[in-house]
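On to subunit A.
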Amino acid sequence: MPLLEISKLTKHFGGLTALNDVSFSVDRGEIRGLIGPNGAGKSTMFKNIAGFYTPSAGDILLDGESIRGHAPHEIAGRGVVRTFQETTLFQELSVFQNALVGCHLRARTNIVSAVLGLDGARQRAARQKAAEVLEFMGLSERRDQLASELPLGSQRALAVAIALASSPRLLLMDEPFAGMNPEETRQMMDLTRKVNDSGVTVVLVEHDMKAVMGLCRQITVLNFGTLLTEGSPEEIRNDERVVRAYLGGGHRL
Partner candidate 1 sequence: MGANKLTHVAGTAALLIALVILPGHLKYHHQDFIIFLTINVLVVVSYRLMTLTGEWSLIHIVMMGVGAYTSALLSKNLGVSVWLSIPLAGVSAGAVAALLSFPLFRMTQFYFLIGSFAVGEAIRLAWVYFVYPFGGSSGINTIPSPELFTIDFMEPIPYFYLVLAVVTLCLLILHRIENSRIGLTLHAVHWKSPLAESVGVNAWKYRTLAFIIASIFVGVAGALKVHYLGNVTPHQFGVGTMVFVLIWVIVGGYNTFYGPILGAIVLSILDEAFRAFEAIRPAIYGVLLIAAIMFMPRGLESVPGWFRERLFRKTAE
Partner candidate 2 sequence: MTKTPTSVFRQRFSRRRFLGTTLAGMGAALTTGLPKVGLADAKTVRLGMNIPMTGDYAPWGLPGLYGCEIVAANINAAGGVKIGNDTYMIEMASYDHGYDTEKSVQGFKKLVLEDDVKMVMMLGGSTVASIIPWAMRKKMLTTTLLPSDITPDTEYLVATCESHPLYNVTGVEWLADKFPEAKTAAIITTNDIEYGKQSAATYNAAFEVAGIDVVDVNFHGFDVADFAPIVSSLLSKKPDVFCMATDVYTTPIIEQLFHQGFKGKIVSCTCDGYLDVIAKTSKEFVEGLTFQFPDFDDPALTPDKADFPDPAGFDAAFNKDHAGEWSAVAWEYPSILLNWIEAAQAAGSIEPEPVLSAMKANSSPAHTFGPGKWWGADLWGLDNAVVGNWPVVAINDGKARIQEYRSVYDWLQNNAGVLKKHMQALDLRTV
């Protein structure tokens, strides 16, 4: 059984159809690329999976169970976590506190324990996990800095760290390479592989074709809200329809 299965997913906004009858599935342990020209429905797809939108029709199955229409925090509780398009962090908190927020699911507590300090063991475990993910993402040295003070690459890494802190099974990364220079992109690709190696399935929406082609074995292409094609990087690169779609959208492969 695939980890994630999208089945005939449709999403309307008023009279506009953002996604139309899209189906695909992602296997456990994969790094899947989700590409397509602007307005193809990639981000809408992510928001549907993560629970920020409710699909108009169709279903989303995680491990064979429907998660359609669940609230974002419930879906996160089932191990599906997303990162955001532009760098979205808790800017006023320190790097460590950011990671700590990510540990929410294991550290959440009730008010009485919080006041009386009865949840010490839980909070110690959360702090340990936060330290671990920072170490994993190479951010240990910056742990007391404010998130807003980090350079772009580290901010992206922190965004992933926050997501990892909640021990996801499936990580949805929304344009993690946008605006990065080649060196930063290379480091981020390494990190993504490292995350994947640790057992997390990754789906990423990305415009940086070099990165997508370098990371993914399977790529899904959306165009005008419909599934255009699926295949290996090689197949996608040589697919006439994909080239035409991108030319129409003003992009070049």
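Observations, loosely collected:
Here is the rule we go by: contacts are C-beta pairs under 8 Å (C-beta built on N, C-alpha and C of every residue); 3 or more make two chains touch, one makes a residue touch a chain; residues count from 1.
Criterion applied: all candidates are chains of the complex that A comes from, given by their letters.
Bear in mind the structure is a predicted one, so any value in this text is a computation, not a measurement.
Looking at 1 or 2, the chain of this complex that touches subunit A is the one numbered 1.
For subunit A in complex with candidate 1, the touching residues are 50, 52, 71-73, 76-77, 81-84, 88-93, 97, 100-102, 104-105, 107-109, 111, 114-115, 117, 119, 122-123, 126, 162-163, 165-166.
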